[in-house]
Every structure is written in structure tokens, then in C-alpha cells.
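Note that this complex is displayed minus one protein chain, with the remaining chains in position.
A, B and C are the chain letters, set down in written order, and residue numbers restart from 1 in every chain.
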Amino acid sequence: MATQTIPSEAQILSWYQTLSNWGRWGPDDERGTLNLITPAKRLQAAGLVREGLLISCARTIGWEPTVDSPMPARHFMLQSGEGEPAQAVGRSGASDAFLLAPHGVSMTHLDAPAHSHVRSDPAQPWTIYNGKPARLITTTQGATIGSIELAGGGIVSRGVLLDIPRTRNVAYLQGADPVFPEDLDAAEAAQGVRVEPGDILFVRTGFPRRRSELGPRPTAEGMSALQAACLPWLRERDVAVAGADTGNDVMPSQYPALGLPVHGVGMGAIGLWILDNPDYEELAVTCARLGRWEFQAVIGPLKLANSTGSPVNPLALL
Amino acid sequence: MATQTIPSEAQILSWYQTLSNWGRWGPDDERGTLNLITPAKRLQAAGLVREGLLISCARTIGWEPTVDSPMPARHFMLQSGEGEPAQAVGRSGASDAFLLAPHGVSMTHLDAPAHSHVRSDPAQPWTIYNGKPARLITTTQGATIGSIELAGGGIVSRGVLLDIPRTRNVAYLQGADPVFPEDLDAAEAAQGVRVEPGDILFVRTGFPRRRSELGPRPTAEGMSALQAACLPWLRERDVAVAGADTGNDVMPSQYPALGLPVHGVGMGAIGLWILDNPDYEELAVTCARLGRWEFQAVIGPLKLANSTGSPVNPLALL
Amino acid sequence: MATQTIPSEAQILSWYQTLSNWGRWGPDDERGTLNLITPAKRLQAAGLVREGLLISCARTIGWEPTVDSPMPARHFMLQSGEGEPAQAVGRSGASDAFLLAPHGVSMTHLDAPAHSHVRSDPAQPWTIYNGKPARLITTTQGATIGSIELAGGGIVSRGVLLDIPRTRNVAYLQGADPVFPEDLDAAEAAQGVRVEPGDILFVRTGFPRRRSELGPRPTAEGMSALQAACLPWLRERDVAVAGADTGNDVMPSQYPALGLPVHGVGMGAIGLWILDNPDYEELAVTCARLGRWEFQAVIGPLKLANSTGSPVNPLALL
Partner (left out) sequence: MATQTIPSEAQILSWYQTLSNWGRWGPDDERGTLNLITPAKRLQAAGLVREGLLISCARTIGWEPTVDSPMPARHFMLQSGEGEPAQAVGRSGASDAFLLAPHGVSMTHLDAPAHSHVRSDPAQPWTIYNGKPARLITTTQGATIGSIELAGGGIVSRGVLLDIPRTRNVAYLQGADPVFPEDLDAAEAAQGVRVEPGDILFVRTGFPRRRSELGPRPTAEGMSALQAACLPWLRERDVAVAGADTGNDVMPSQYPALGLPVHGVGMGAIGLWILDNPDYEELAVTCARLGRWEFQAVIGPLKLANSTGSPVNPLALL
């Protein structure tokens, strides 16, 4: 692999301008890289369904705290099957309620533009993608700009899986091991695939396999993800949605003074949509078996009014 | 239209046996009519994507109580864009939490088998589809059987929209006006389409249009949906998922002694999966414009552990 | 009754200075009028227990939406008595969880200083009582100043009930009928009692009786409470806690440009503690029967970390 260069803080700050898509789709655009997905892309994607296989890329949403999910979602039964129904015969039922905070550390979710606020000049106000003021995301009204509703129409495009552990010939990445653009290039070469404009890019680090083998991840272990150096690559390739199977930003952050750079430059400047915490284990096995890493990818975010993200179940059809 | 017969309570109770799919896919099967969706069906569905059009069939999840959604979902901001970020430059963010009770009256959701408990003999215990005891759906553990996780792998098949108001030449059905099997037949004839085994059936009553025109629905108005008489039709056609754009059972119930018959016989006996509260307004307009009512339908339920259902954003690709 | 003068906006704004207790108990004081409650006051209060009678002044916290409580508290059972316990004999149990938003319109609660942010000069930052910046009450950390924990040690003092409907010879006040300082004086005279420094003042409008007789209150009806003109009276008497049996500020607000004046000048300038939505119906009957309107009053707020208020059950001992 080629030498990997870790960009400096100054370089990352400069990317807020040089990688920016602000204005590219008009001054009022809020959808960012979703604009790259055309009917033609969706037709291309549908054409990739050849076996009729369907694979979910979502993790299970559980209810017990773990060291890597200390404040999990909560589940409340509103009616159970233990009671005595009002009817003697016919139909009764059970129902439940969920308390979900998608940006928590373990739930598969899609980030809305409102989730990332950026600025590179301390004299300017914080904004989201395309310059709208972050202060319009309020505690009382929620995301009055940049809401997940922007993707409420659904996201369907060609999906490409880049399987980094396979290319590196390991079972999974460990610790805070970063994924560099050279890794993405190497995976493309090894897999014989190329990421193109409007694609949904799934990047496998293998974290879900690591977790199932070694158990919940202590914070000190760190977490593999995209190194900020991948940002120019993502911009150049015009990726529509990027999702590493972790939190997408390496943990602990290599840029504590800047916050998360992939979420920052990616969402704030590029207008990139980010998928956090998916699971590509089954998909990776199937892709390897079929010898192809492209498919129809489908993401259907909930239309949560004025919200900063949604839990999702991303689907791959091959 | 042919004479429409409202089945009696006794008839509905008899259907618990005569329409049953118990044992059809083995004594331990929990997935019911999802077994009807094969790789071949998914290939067929992908082939229906011809324009690259993508249409969401989900309603927006809002936060304000209305007369037809008196206990809505709740939205809590965990971090807003109003505060002062820790960083001077770079990236900050906003996040939120949601309290969602999918079986409430207005959220688009998919019912899990655990949602419907049935019995036709008061001497027997209540069960879910295929005879598992309903008492295993507990307040402390949730749906230890029949969980929405059974559909966590995603649901993709050929979708068919039957547009009842279009066939009846009205803007939308009103009040408690039931949809009969004769309506389904008439829509098929008018649209030149036929529902086949493994299909995802969308039945339009037009309720979302009625609501946008006339405002929230008072309880006394009643709600249109599938009359129980449709149950033999659904079973005969081997529908995999059925979703009228209301609560699927006519309100107020015509069978108060039995509970909801479509949810009862449908889910409990047939093992049918039911989609509640979708919105087909945009889809109906597009289908009419294109002159075809079949498409690739995609539903990606959240993998909510031990749960009786999931909010979803059903997608149609044409 | 003497002529009642409705203060102007300018007058109310001037009270932010002229009625202020800022600095009175030191520059760092956060407890405001709770400083007026001394051990001697508590001894005096205990001496008022003569019959051994105990009366709650809290409303019931229910779970159903009503027109005057459209987003009520929520109740979730975590374990019920319907299931089969693990043990054959001995002890099993039931438990539950509550979602409570105390400042909602119907729950009896005590406001923390952090609940009211004030300024009278648009060039200055918003603050809470004694000048601490309101921006320290954050969405991520909560009330890092002015938390209800300041009253976590409990509040016990002499309580005085001023029964306005009794003085006016009506069953209860109706609509947006304001209580003026002349009403307070008249009630004192009629009851033969005088409010003194450090007292807990209960002001009865009779709203709970009106509600039980006439049903939930439509918003358009308005709500009786303390007119802003009472503020100098409250300050002059050095009341420690004030609680009218409504939301304390007349609704609809007579000062929409200023927000709620009793909560504003009262909490922000005077450092007054406010009790919202209590119920004095039983207490009023007992006081009238005994011919005395003073008692030991006890309020035990929950020690909710970094919070803007707490539900409470205020108790009166006579």
C-alpha cells in the first residue's frame, strides 16, 4: 500500500472550502449529494439484482446496556399476551413503545444534514451544509432546517461494498486502525469494482464480527473508521451516501480541536449523507461468494418531522 | 359491482380454521406469508423498475396531538444548534430522541405476528400465528415469539396498488365505507393487473387525501378499510403483505365481540403481514399517469428486539 | 373592594429593578426567598399543628389527554400482575415507569429558578435570579445553575391560605378573572390572618372545583391567577413560596410582549419560588370549618439533578 499521510488540522480546515459543494445545486439546496442519485442511477441499480438475494445491513436494536452502548434504546410494552382479553374469542393483541436516540453508539442510522454544524472561521456563525444557520435547529422546534425528512422519499442507488479486511487479508480491523484512501483504492482493485457518482458506498471494517467474537468494545480500545484523508476521495468520486460499519470517524478522534472531521467536512462541506453503524458481515460473505460487490441499495428513513436522523434498515439486493 | 355480503361472526370464526396456513410451512414456522416471497419474486420485482422512479408510501411522523392521533410520538432534542460548541472551529452537532408507539393510529408501520392473538375456542389458550402461545409475549421480556425481527432481513417483492376510489370514480372513500372483495376484483379489472402469490398488496382508500382536504378525522366519522369479506380473497391469492392506507380494519368494528377480524384472521390464521397507515397518494397519481400499477416494493422494518411491530417507510420503485 | 389598577408594561419592566432581591443574600445566592425561612419559622409552623389533620394539595397525575392537558404524562408498566411469576410461592411484583414534564399545564409542581429567564434591557444577556446567565441552562447539561436541587433539602414553613372565592362569595373564579392585591388584602381581613415574611402563600381561585363541576377547561376560556399587580405585595410581604391553584399567571397573558409577568418579576427579580397547579379544595373546606387559615406547609421536591422543576405533593398540617 502506498504511504499514508495523515492530514493536518489546517488541511482539514481548508477542505471546508476546497471540497465544498455549497451552491453546486443552487443556493437553497438542502439535499446535498442526494442530488447525485438520478432515475438513471436507480435503473442501473435495479439491473444489479440478478439472483434475487436480499440482505439486511442493520444491527439489531437491543435493550440492555453494554460497555459500548451504555444508554441503549428502551422498550415498553403497552399491552402483552399475559392478560385476559376482553373478547372470549376472536382477536386480541399486544403493542409496545420505543425510546430511540439514533445517534447513540450502536444503532444503525442515517444522519440528517441538521446533525452536523460547521465553521472554519471563528468570526462566522455555525452552519449546516450550504450555509444555513445552525441556530435554526432548536430545542423547542427541532431541526427546522436540514431535517431527515429531506430523505423521506427514500434513497435507492447502486451500492458498492469495499471490504477492507478482505483486501488486507485480516478477519476485521481492530482498535483505532484508520481506513485510508489507499485502502479504498486497493479494495477497488482487488474487487474489480469502481465507485461512481451517486453510489452508496458501504465500507467494511468488520467491526460487527469483531464484536460478536470478542464481545462489547471497551472505549479505550478505540474504533476503526474512515481517516479524514478519505474526504477528498469521497468528494472526487461524488459518493451520495457513505457508511462505514462503525461511527465513520475514527475514535478517539485524531482531531479533538475540530470535532469529527468526516462528519464535519463530509456532511457540512460536501453535503454527503452518512450512514452510521451498519453491519456488512452477511453482505460481505455473499459478495465474496458471488465475486461481485455491487448491488441495489435501499435506505428508507422514517419521516420524522424536524429531526436530525433516523434509525434505518439498509437493504442490499443482488 | 356484484352484491356484497357481510360475513357473520360465525363465518369469521370458522375462517380461523378454513383459511388457516398453520403448518403449511412446517410446525415451527413463524414467518407466515413471507415464505411466499422467493428470489424469483424479487427478480420479477426488480424487473418492474423501468423509469427509475422512487416513491415513499410513509406518512410524516409529527409531534402534535390531533383528534385522530391524540397521543402522538414525542421528540426530544438532546443537543441543539443554539448552544456554544466546545470547539472554536470544525464540527459540532445536534441530536435527538424519539418516543414511538407504532400501533398508534397514525404512524406507518408493519405489524409483527406478535401483535395479533387469536382463538376461536374459549377452552383453548390464545395464540399467535401457527399456534405459539400468546402468553410468551410478556411485559418484562416483550415478544419472545413473533417479533418484528422475523422481517428484519427486509421485505422486497412485486407490489401492486389497487386504487379503489379510482375504480369507484370518487376522490376518496369516506366514513366507515368498507372495501369488499368485489372492489378488489373491479380494481384489478379496471387497472389490468392481477394480484399473485407473494405480492405486496397496497389498497388505496384515499384517506390521506381526505385528511389533507378535510382535516383530522373525528372518531365518530369512522374509517374505511378492508371488510372482513376480503379475507378469503387474500388467502386465495396468497398475498404476502397487505396494506390498506388506514388501519386495515373498518372502524368502528363491525364485529365488536371478535375484535378486529382482518388483523385476527389475517395475521393469526393466514400468517399474513399487515402494513398499517401508509400513504399512496403520490403513488396512485404516478401509477395512473404511467398506466401501470405494479412495481418493486421495499419495506425495511427496524430490527427491534422482541417487538410487536416497527415504523417503516415503504418504498415503491417504478 | 378598592379600585384595581392594571400595571403597564413599562411599570412591570421597572419592577425588574425596583422589586429586585438581587444581592440581598449575597452575590452568589441562588436560593432567593427560601432564605426567608428560618428555623424559627419552622418552629412556628410546627406549632400550628393542633388537630393532627393532614391534607394534600396535589392534583392527581393522570394519563389521558384532555383539552386542558393535551400532552399528559405517560405511564409504562414494566411488569404487571398478569404474568406467571418465576416463583411458585413467596413474592413477585409489578413496576412501572413515568414520563413527566412538570411544567405542563396540569401537574402540581414547584418551579426552580432555572425555569424563568429575564431581562429588562435588550442589550444585556438573559439571566435567572441574581444575575446568573441563562445560557448556562443547556440542552445537553440541563440546569447547571438554578436547579430544583436548591430546594432539595425540603421546604417547610408557615402556610397561609387566602381563599379568594370565599371572600368574593362565589364558588370559584371563572375565565381569566384576575386576582388583585386588593383581593389578597380583603381575604386577609375576612379571614383574620396576615401573611408574614417566610410564609408559604396558597391562593385559592377554586379552579379544581370549577374543573370537577364543568369539565376540562377549553383554552379560550382563559384561566384565573395572580394579576401582575400582586407583585409588589408579594415582595413587600416577603413571601417565600407563592402558589395559586392554577398556573399563577393569568391566561391569556395580558402582557404578550413580556411573557409571564408573575413568573418573570416574581422568580427573576424577587427570587420568589412558585408552586403551579396545586389543589386547595379540601384544604379550603377544612380551614373554613376550623376558622383558621394558617398551618404547617411542607413541600418535598425531588432532587432531580440539573432540573428546572419537580412534581410535588404539597402537604398542609393543621
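Note that in this section a contact is a pair of C-beta atoms (placed from the backbone, for glycine too) under 8 Å apart; a residue touches a chain by one contact, two chains touch by 3 or more.
It should be emphasised that the depicted structure is a prediction, and the values quoted were computed from it without experimental measurement.
Participant: In the complete assembly, which of A:47, A:65 or A:256 touches the absent chain?
Facilitator: Selected residue, touching the omitted chain: A:65.
Participant: What residues on chain A make contact with the chain left out of this view?
Facilitator: These residues touch the chain not displayed: 65, 70-71, 74, 77-80, 82-84, 99, 135, 138-140.
Participant: Of the residues in chain C, which ones touch the absent chain?
Facilitator: Given the touch definition above, chain C has residues 12-13, 38-43, 46-47, 49-56, 58-63, 75, 77-78, 80-82, 85-103, 114-122, 126, 128, 133-139, 142-143, 149, 152-154, 156, 255, 257-261, 263-265, 268, 296, 298-309, 311-315, 317 touching the missing chain.
Participant: Residue by residue, what part of chain B touches the chain that was omitted?
Facilitator: That gives, for chain B, the contact residues 76-78, 80, 82-84, 97, 139.
One rule holds for everything that comes next: only the chains that are shown with their structure count from here on.
Participant: Of all chain pairs, which one counts the most C-beta contacts?
Facilitator: A-B
Participant: For chain B and chain C, what's the span in angstrom between their mean Cα positions?
Facilitator: The mean C-alpha positions of chain B and chain C differ by 47 Å.
Participant: Would you pick out the residues of chain B that each touch at least 2 other chains?
Facilitator: Within chain B, the residues that touch at least two other chains are 77-78, 80, 82, 99, 135, 138-139.
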